[in-house]
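Take this structure, written in structure tokens, and hold onto it; I'll ask about it next.
One chain of protein is taken out of this complex; the other chains stay put.
Let's look at chain A:
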Amino acid sequence: MGRLKQKGKAGAAKAYMTRSAAVKKLQCSLADFRRLCILKGIFPREPRNRKKANKGSSAPTNFYYTKDIAYLAHEPVLRKLREHKAFAKKLARALGRGEWSSAKSLEENKPVYRLDHIIKERYPTFVDAVRDIDDALCMIFLFATLPSDSKISPSLIENCARLAAEWQLYVMHTHALRKVFLSIKGVYYQAEVFDQTVTWLVPYQFTQTIPADVDVRVMLTFLELYQTLLGFVFFKLYTDAGLVYPPPIDTKKDEGAAGVGAFSLQEAKDARSAANTKSKVVEVDGKRISSKDVRQTIKSITASSMDGPDVQMPSVDGAQVNDDDEEFVEDTMEDNADDDTPSAPAFTTAPLPTLKTLSTLPQSTSSKLFAPYTFWLSRETSRPIFEFIVRSFGGRIGWPATSGSGSPFDESDESITHVIIDRPVVQKSNETEAERERRRRRKYVQPQWVVDSVNAGKILLEDLYAQGKTLPPHLSPFGERADAYDPTAGLVGREDDEEMEDEEMVAEGEDEEVEGSADEELPVKAALKAAAAAEDAAALRAAELEAEAAGVDFGTFEKETKKAQKKARKADAPKEDEAEQDMNKMMMSNKQRKLYERMKYGEKKRAAERQQLEQKKWEIEKEKKRRGKSS
């Protein structure tokens, strides 16, 4: 006989653990447990059967995998948290006794935990990390603009602002930005880094206040993780792009609100060139050949064979990018990593065009959309948004001193082609000749033009977006569901509906006319109904006779009959089909039927939504038309 199975010793009862059990097992406070869960990315699981997982109780609880908790028990961070608890006690005691020196030395030797191992564990490869930085970027950008208070230290905000600027610098440097969307919540940006689309949301530049029902401690814990994650990701991104990380900051410029301009991108050569030469110089036939020479040779061969244009990265204004190509190539850390960066085409290993590279090819052509243009930002437009967008797409941009220092040129610069302005047109009387001339030469566009051009992948006509004009709607570049309402599509289905409606309206008018002779009305309708229902010739004949008796001429009778029959047929055919389908539905299994009903419900809901929008649009168009006619 086999072993007797005991309840609660195997299966779901063992695999799952409630939160309180987990806290008890780890012997830490709930706050520490929460912190650990956030840092380690452990989240509750839903057991198949809650009762089996919770010893027969169906009380509402969260369940965690027992294994997750078992791993947590060996977490170095947990040990540090425990040490911190002891430290807090010691410190409190020292302070209570007024032992200031020992308190100071305690504070100096405070246990601090590091998250490096957690980053490596949660994101075993770099691509994993890049895929998951969306939320991190959102948080960093949010905290970069928050006011500091007792809970949020200024250093934290400074660090967030620095990380945000570093990310923007990288995206600008590599022209990785793909899509921008101005929403009511903020600006959505989408970039492509290492073939991963990274989307982040940046709030508009207003002071945010933290609501009372938001637990800042949770946000700060997340932020702790995100800062570390982004630090490592940026380190890798920068070093792969051959840049020094962290980029040196010019404090003077930063104080002058230069924003991203305060940082300068530096080629990483000094630090590693020594090491490189040491390791990579070999002697061939008594001649010293460095890896640099080898690469240069290979590059010259491939370049000549491809006869390609200069696809080299353009220099970014305000940042001292070293344009020396060979050095750039030399300094990239790994060649294979180099392949992955979309903006740094690797000549060293001329790969066959894969599907992926082919699909990304057209996008890269539009990544320097604004290269031939020079923009001037008007005072009321948001500088961080448009500086970032324009520079990401290769354009030059300047701004007035009121928007911060560091503008590469001033308003009178002759090279300015576009002025991004968000003001209604005001006629200036005291304009000088030169100003007028300048005004004529430049194009004054509203900010939406920039974003719409970026999303369209081409320079749109400026006239639609000229200063003071009513803007065309700004649509989401991310697309909607396949069967969702498409605002760009015309009212196709509506055309004949409209005709029908017109006809109906006419018919209604007729009806109203006829209504005077109500006694006549009834038999006519009855006759028509009979004709529609008539299946064989005899019945039709009888209906015809009846109609004649009622005093309807043959022409109208025929017409009406055809119409009615058509309608009847239209109504009948799908009905029969539907009835058959309905009957077939009874042969579905319970599971299938439920699935089917759920899908149908969703479909119907979406269709209703879509129809509602179409209806609204149709009404708006009609209203416009009427207004156009009347005026």
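Simple rule for what comes next: contacts are C-beta pairs under 8 Å (C-beta built on N, C-alpha and C of every residue); 3 or more make two chains touch, one makes a residue touch a chain; residues count from 1.
Just so it is clear, contacts and distances are computed from a predicted model.
Asks: Look at the options "Origin recognition complex subunit 3", "GPI transamidase component PIG-T", "ER membrane protein complex subunit 1" or "Ribosome biogenesis protein ERB1" and return the one that UniProt uses as the protein name of the missing chain.
Replies: Checked against "Origin recognition complex subunit 3", "GPI transamidase component PIG-T", "ER membrane protein complex subunit 1" or "Ribosome biogenesis protein ERB1": the hidden chain maps to "Ribosome biogenesis protein ERB1".
Asks: Which one, A:E437, A:E548 or A:E580, makes contact with the chain that was left out?
Replies: Of all options in A:E437, A:E548 or A:E580, contact with the hidden chain holds for A:E580.
Asks: Which candidate, A:K25, A:K85, A:R122 or A:R438, sits in contact with the chain we can't see?
Replies: Only one listed residue reaches the unshown chain, and that is A:R122.
Asks: Taking the entire complex into account, which one of A:E380, A:D463 or A:E548 touches the absent chain?
Replies: Of the listed residues, the one touching the omitted chain is A:E380.
Asks: In the full complex, which of A:E108, A:E414 or A:D553 touches the chain missing from this view?
Replies: A:E108
Asks: In the whole complex, not just what's shown, which of A:G11, A:P203, A:G256 or A:G457 touches the removed chain?
Replies: From the options A:G11, A:P203, A:G256 or A:G457, the contact with the absent chain belongs to A:P203.
Asks: Mind pulling the chain A residues that touch the left-out chain?
Replies: So the residues of chain A touching the missing chain come out as 34, 37-38, 41-46, 62-63, 107-110, 112, 114-116, 119-120, 122-126, 128-129, 131-132, 134-135, 138-139, 142, 181-186, 188, 199, 203-204, 206-211, 213-215, 218-219, 222, 227-228, 231-232, 234-236, 239, 245-246, 333, 380-382, 422-423, 446-448, 470-471, 473-476, 478-480, 484, 487, 580-581, 583-588, 592, 595-596, 599-600, 603, 613-614, 616-617, 620.
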